[in-house]
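Only one protein chain is missing; all other protein chains are in place.
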Amino acid sequence: MFQVRIHGRGGQGVVSAAEILSVAAFIEGKHSQAVPSFGSERMGAPVVAFCRIDDKPIKLREPILEPDALIVQDPTLFNAIDVFAGLSKNGYLLINSKRSIGELGIADAIHLPDDKVRLVPATEIALKHIKRPLPNAVLLGALAATTGVIKIDSVIEAIASKFPGKVGELNIQAAEAAYKLIKQNNQEELTC
Amino acid sequence: MKNTKPYAITLDVGGSLLNKTGSWRTERPVYLDRLPPCNETCPAGENIQQWLYHAENGEYKEAWLEIMKNNPFPAVMGRVCYHTCETACNRVQLDEPVGINSVERFLGDQAIINVWKDEPGKPTGKKIMIVGAGMAGLACAYHLRLFGHEVTVFESSSKPGGMVRYGIPKYRMPNEKLNAEIHRIQDMGVNIELNTKVDDIVATKEKYGCEAVFLSTGAQSAKLIDIKSDQSVPSLSAVEILRGIEDDVDTGLRGHVVVYGGGNTSIDVARSAKRMGAQSVKVVVRGSQENMPAHYEEINEALEEGVEIVPLRSITEIKKGHLVLEKMIPSDGDRPSPSGEFETMEASVIVQALGQNVDESLFENLSELSLEDGVLDVDINMMSAMEGVFAGGDMTPSERNVTVAIGHGKKAARKIDQWLQGEFQKDSKKNEIVDYSMMNTWYYSDAPRTIRPTLDVVRRQTGFAEVVGDLDETNAAFEARRCMSCGNCFECDNCYGVCPDNAVIKLGSGKRFEFKYDYCKGCALCATECPCGAIKMEPELI
Amino acid sequence: MAHQQVKFYQTGTLTVGNRLLDAENRTVQGTMDRSNSLDSGHRACQGCGEALGARYAIDTAMRATDNKLIACNATGCLEVFTTPYPETSWTIPWIHSLFGNAAAIGTGVAAAMKVKGREDVRVIAQGGDGGTTDIGFGCLSGMFERNDDVLYICYDNQGYMNTGVQRSSATPGGARTATTMPVGPEPGADFDKGKNVPLIAMAHEIPYVATASIDRLHDLEAKVKKAMSIRGARYIQIFVPCPLGWGSAPAQTVNLARLAVESGIYPLFEGENGEITSTTKIRRKVPVEDYLKPQRRFAHVLKNPAQLSAVQEIADRNIRKFGLLEE
Partner (left out) sequence: MLKQIEGSHGVAEAVALCRPEVICAYPITPQTHIVEDLGALVKSGKIENCEYINVESEFAALSVGIGSSAAGARTYTATASQGMLFMAEAVYNASGLGLPIVMTVGNRSIGAPINIWNDQSDSMSMRDAGWIQLFVEDNQQAVDMHIQAFKIAEALSLPVMVCMDGFILTHAIEGIDVPDQKQVDKFLPPFVPRQVLDPEDPVSIGAMVGPEAFTEVRYIAHKKQKEALDLIPQINEDFKQIFGRDSGGLISTTNTEDADTVVVTLGSVIGTIEEAIDEQDEKIGALTIRSFRPFPLEQIRSALKDAKRVVVFEKCFAVGIGGIVANNVRMAMSGTNIPVYEVIAGLGGRPITRKSLHKLFKDAVKDNLEDVTFMDLNKDVVDRELEREHKLIQAGSVAENILRDGGVVNAAKTT
């Protein structure tokens, strides 16, 4: 079972991200379960959503306490909550930021191999493609590129089903851009 | 559908009928007919409420037939009756009395126009003679014909009608109406022998084979007083004057006419004089104007026409074309007293209208019959001291007016019929009179604004048709509809409607209602909301 | 009001029946084949105004709908006295659910009729003033704002009579109830409290609102008939005196309703889409004392000049506000 926890703020599409991810897994014939952290979220409030992906039916209903991948849609959350709680030593970390780990001041909190940590300028990419600061689809593209737990095509298909039409197309563009960027960075890391 | 309904919670309809709520009752409502004050007071015994009920609906012939049960002269009565019914009318306390008289006149005229007829009863073979073709005599004749008896009326005058013809001026009582109503009676088979004065009742009765007699010769002899006179002013009697007017002879009512007396006849003469071109007409009365016995409406009309009333004067002498009048002092008692002060009044003619007497000559040959206090006494069955001889009208002790006479004629006819059958029947007990307080008059609505003024005019001037004109068909119905049907169910459905327990059964048009005592809880809403007071509450017997 | 011009003014259009009116202008109550929707054997008090008002209204609605009618009843006297197991006095399809939900039940029935393609079947919800102006007010307002095809009839006897005469928001100032006793310096129910639900109903801009009184049957029937000719949410409030709760003689029930109208205490009017479109005029104006006197609940008011004039002021204000006197 692969467990993804997504942190963000209300209005950033955190819950949609978990849903799209679960649909992408479903498209691949896997079992998956997406659940928002439950609350009366308002715009701007910290929000968490979970997604489990497995080859067998998922019975577990507890919150994701030990995620295999952590997506942080908003780096300002580091000041508010312990987003890294339970993150497995071999887990993946995707952060929406143009800055580095050091610049973000979270180096002490992270004990992961470098290749499992990716900083993605997701808001910038979203603004470029979608014209709105919605980093969720972008980060799913990055997740596909970083983890391989899900295929980018599945993510694209899932976005298209969730947001039919123009909005979906723009989100797909943004996700693909992030996917390419990460792949490119990976290539660079390998080559250097 | 099979019964799949849940137990107790869902019920089929009709179940409550098992619950006989009548057991809650301590008082029960009962329908009754109470006597309306109009009916109670009508000297002719008309069922006014009932005929108005028909007229309300435009059923004029039915209404007329209802009148005819008691009175064969609606057209006459509609003109000359002083309608005590209207004075008694409960509607007075709501707004103004129902114009009963004007509706009656309308119905009477309708009957004449449409030649409605009444059929005589199955012949009995019995004969009755009537002396005097005035209202009492003719009414009696009519009712006897309804019973199927043969009737002969003897009349000394050349025309039938009595005082209505000879005592009431034409402007109040046109001849054609009177003639029509008398002809209708004649058409029923009543034989009238005119110009026939009966001198010997017993002989005439035997000659004609009659079994009973009704005397109704009236009171036609003028009561005259002796006034000291130098003969400079002619003195006439009112009876003569009015008869002269009827017979179209010169009555000599010219110049300054002075009528002496305060009754209706006096006013009739005064108003006639005015019509005949008198220069001035004065009515001199001993008492005060308020205490004049004449009908107030007639006095008012007379005053409007320019007749002058001179009250509290006694005529003491006729001298040099003038009358000497003594002023009278009003007193608490019946009669004013002389003052000793005198004045004079110019006069071209003086008419005495001081009352009439019964002609005594009829009884000269009959030892059993004699006048007491100027009238012939009869018992409660209208029979005189002589077996089989009945009497009524002005000659018997009662108020002297046309309506009373007609009532006498009816009653006498019934009593004669009973007497012929061997036994007098007791008059059925009268119902309780319905008082205004027993009614719920809120329900009686006002006349529509558009109709009210016309009605008011007609109502106020009723009895003077020829002065102001008749009700037309629409107004007559409207006026009739003002009747509150006091004490008598007119099927307004209020009881049927206001019962919260559906405990009143409506039986259909004309059949009225019944109580379902199984369910009536005795709340008395029906009795309270009955507009006309035709329901009363009676305690349940314990 | 489309009354026939009074042709038979012996009683005009004031009595229940009127043999001289055209058939179409006669009351349903005066006809021999009225439905008697609320039949004999019910357990209402002697002279119950509500029993009378309910039969008046429902029979009229039955006639107007060719007997295709369903009634939904709030808890209260009307429900209790009509349907004690095993007897029902209703002859029509009828349901009682709860005290405060008659309007919602009506909504549900109307919705069912719509989906069943039976929109010829019409729906009435009904209750007393407690079930309408107080506990049922939420559901009533909801039914109004959705413009559900329900006629709601409130039988207004100005208090919780079923539970033993307590104050409701329809109880008038000064009235004695079990919860507003005539004691202390301001005896009886407080003045300047309570709510006018007909006007609140009009504020919803529903197609039809009317007040009626059991003393004016033609007016009442015309209003129910009119209500049934309209689709959407409708409200009629019928004034129904309660001998038990008011301390009046059973025989006075209709008369009290009449005096309430004639004094101006209970204005009769119609409103359509939020606007007042007609008022029923006072016929013979009476002072409020005439209305108060026959009722024990106001006995103390008659001895209290300040309260008495307060009641008269209410009547006078109604007369001014609704134009209750003929010009």
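Chains here go by letter, A, B and C, matching the order in which they are written, and residues are numbered from 1 within each.
Everything below uses one rule, namely that a residue touches a chain if its C-beta (ideal position, glycine included) is under 8 Å from a C-beta of that chain, and two chains touch if they have at least 3 such contacts.
What you see is a predicted model; the values in this text were computed from it and never measured.
Considering the complete complex, the chain that is not shown touches A, B, C. Only one of C:32, C:112 or C:178 touches the absent chain when the whole complex is considered: C:112. Only one residue from C:72, C:154 or C:308 touches the chain missing from this view: C:72. Within the complete assembly, C:121 is the residue of C:121, C:254 or C:301 that touches the hidden chain. Residues of chain B that touch the chain left out of the display are 1, 4-13. Not every partner is drawn; the one left out touches chain C at residues 67-70, 72-73, 79-80, 82-86, 88, 90-98, 100-101, 104-116, 121, 138-139, 141-142, 145-146, 148. One chain of the complex is left out; on chain A, the residues touching it are 18-19, 22-23, 26-27, 31-36, 38-40, 58-63, 65.
Everything below uses one rule, namely that only the chains that are shown with their structure count from here on.
Arrangement of the chains shown, judged by which pairs touch: an irregular graph that fits none of the line, ring, star or complete shapes.
Chains joined by the most contact pairs: B-C.
Spacing of chain B relative to chain C, judged by their CA centroids, is 49 angstrom.
In this assembly, the C-alpha centroid of chain A lies 65 Å from the C-alpha centroid of chain C. Chain centres here are Cα means. That of chain A falls 112 Å from that of chain B. For chain A, the set of residues touching two or more other chains is empty. The multi-chain contact residues of chain B, meaning those touching 2 or more other chains, do not exist; every residue touches at most one other chain. Per the touch definition, chain C reaches chain B in the complex via residues 5-6, 8-20, 27, 29-30, 32, 36, 38-44, 46-49, 51-52, 55-56, 82-83, 85-92, 217, 243, 249-255, 258, 283-284.
If you check the complex, the residues on chain B that touch chain C are 8-9, 11-21, 24, 56-57, 440, 442-448, 478, 481-485, 490-494, 496-503, 506, 508-509, 516, 518-519, 521-525, 527-529, 531.
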